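Let me begin by presenting the structure, written as structure tokens, before commenting on it.
With one protein chain held back, the other chains of the complex are shown just where they sit.
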Amino acid sequence: MNEKPLLRVENLGVNFYTRHGVVNAVTDTNFEIQKNEILGLVGESGCGKSVTALSILRLLLEPPAKIMGGRILYKGEDLLKKAEKEIREIRGKEISMIFQNPMSSLNPVLTIGFQVSEPIILHQDLKDDKEVKRRTVEILRQMGIPEAEKRLKDYPHAFSGGMRQRTMIAMALSCSPSLLIADEPTTSLDVTIQVQILKLMRNLRKEFGSSILLITHDFGVAAQLCDTIAVMYAGETIEYGSAVDVLKDPKHPYTKCLLSSIPRIDIEIERLEPIKGSVPNAMNYPAGCRFHPRCPYLIEDKCPEEEPKVTKLAERRMVKCHLYRR
Amino acid sequence: MEKREIMDFFEKNKSISIGVSILLIYLIAAIFAPFLSPHDPYEQDLEVRLQGPSWRYLFGTDQFGRCVFSRVLYGARISIMIGVAAVLFGLIIGSGLGIIAGYRGGLTDLVVMRFMDVLMSIPALILALAVVAALGRSIPNMILAIGINALPKFARLSRSSVLSIRTMEYIEASEAIGTKALDIIRFHVLKNCFSPLLIYSTLYTASAILMAAALSFLGLGVPPPTAEWGLMTAEARMYLRQAPYLVIFPSMVILVLVLGFNLIGDRLRDMLDPKLRF
Partner (left out) sequence: MGIKKYVLKRLLWFVPLIFLVQTLLFFLLAVIPGDISVLIATPNAPPETIEALREELGLNRPLIIQYLDYVTSVFRGDMGKSFIFRLPVSEVVLGRLVNSLELVTVGMIVAVVVGIPLGVIAAIKKDSLYDRSICTGVLFGISMPLFFIELMVILIFGLYLEWLPVSQRGGPIWTVEGLRHIILPSLCLASICLAMIVRLTRSSMLDVLSEDYILTARSKGLKERVVILTHALKNAMIPVITVIGLQYGFLFGNAVVTEVIFDWPGIGRLAYESIIMRDFPLIRGAVLSIALIFIVINLLIDLIYLRLDPRIEYE
């Protein structure tokens, strides 16, 4: 399995320059996604996962953001080095994105039909209105929107939350992208709708052959959907591996703590253990390992002083922790 | 707040600093006008009429030989007084009516708000003209005429404040334990609408000063020979070509003062409540 990965993020760093100070949103993030693979980027709010996702499509506004370094290799080419025009051709066509809040992510004054057909018209160079309409209806239908043809003239507020998210996904998949980035796609939906959307996304791989970068703070969602998982903390990827490995045998203390703080129905747990302390301020990270003030496996003279380096435990298994230093 | 904190605040907020400085300068001019004016603003000296700015007459003289600079200084008293009084009128009466309307609801609410609708149906300057025409040219009447235009906005602000608070549970709780309506109003309602009222008051003072000048310019403001900026401009109109400074000086001082209020009001709005953008 030595194929070139579809997407490979290497040493990505992103800063935000605000009037209150510099925010190190992303410091050293590394992961890769193969073709037809679903990667989950998991972490708490504020750990930099959304910023990472937005960087891939260069959707961050610079200023105040600034990409400090690293490479984002898509099909071997560095996206960070491409011109604006080239990136625009990739957006919506090769790589698409869906966002957390489907209500605010759809333009309230434009019809559903218009918004969904936009990428089709833009990227597929179709002159024929009828063909555009046909494809728009087709993709909406595929995403499970009933009576799609009649609903083209509707506005977003006429749709329910679940339907809006389906519309978003339809919009993103209309040009059969190789990679779909989904930023917390189910977080603002009812639990019952969540299940439906996840099911929908699971089938995407089969039907469209797309890889998915799923961003979530919910391990449960990641467990249901992902092939591989990358865990982020304080702007860094601290663990990476197949979903089974990471969930069953977490290596990094943070991952371990997170997983043990989730209620389980399959084992009996005496009490839930929250992680002591709180997420550090992105303008002022602790010295050494960023997790060390909260770490139950703290090595006194090492962790507060030295930043841990990446340890490769296996072919596609890595962790960033002093515990595993060779 | 310590002196250091205050200094830092002004450094970081240049527009408020400029605005406040302007206000202070005008206030000093207004209060100390008798000491600062080189001449009596009403004293006529036909031998020096229509002279341009000089060391003796800093802003020149008008068609009656009166010192424009002195008149401008005294004019500050009138404009500031009218502006502030009109806003206070609008604020107190307008918010008062709005709070009553919001609190009582029902018929009171209907009557008050429909009255406000009527006031809003007539453009501001025209309503002011009608009021001054009816009641006569005088400063108190100008204050009423200009203040009356502010009533609807103030009433709306305070009324919506009351309405948004009324439904909140802590008010019901408060009422349940017998707190008097007046106290509830004092604590909760006023605290809630304080910022919008402050912002709007500042901005309306700017409009009030402009309106007062317009009324006087049209001859329906202060009676001559009062030294009022708008009136001075009107009197200077026929000498526009030969002595443009007669128009420029009084108008520019209006501009700067209004600018000051707008700077402060804008900044306050940005800081306290960005939603209130008009």
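A few notes on this one:
Per-chain numbering from 1; labels A and B assigned in written order.
In this text, a residue touches a chain if its C-beta (ideal position, glycine included) is under 8 Å from a C-beta of that chain, and two chains touch if they have at least 3 such contacts.
Everything numeric in this text was worked out from a predicted model, so none of it was measured.
Annotation: of B:Ile6, B:Leu255 or B:Met271, B:Leu255 touches the absent chain (contact as defined above).
Here the missing chain is touched by one residue of B:Ile93, B:Ile139, B:Leu163 or B:Leu218, and it is B:Leu218. The residue from A:Lys35, A:Arg71 or A:Arg88 that touches the chain not shown here is A:Arg88. Panel shows chain B; residues 114-115, 117-119, 121-126, 129-131, 133-136, 206, 210, 213-214, 217-220, 230, 233-234, 237, 240-241, 244, 247-248, 251-252, 254-255, 258-259, 262-263, 266, 277-278 of it touch the chain omitted from the view.
Listed for chain A, the residues touching the missing chain in the whole complex are 57, 59, 88-93, 96-97, 99, 101, 104-110, 118-119, 122-123, 155, 157-158, 168, 171.
One rule holds for everything that comes next: only the chains that are shown with their structure count from here on.
Taking the mean of the C-alpha atoms as each chain's centre, chain A and chain B sit 54 Å apart.
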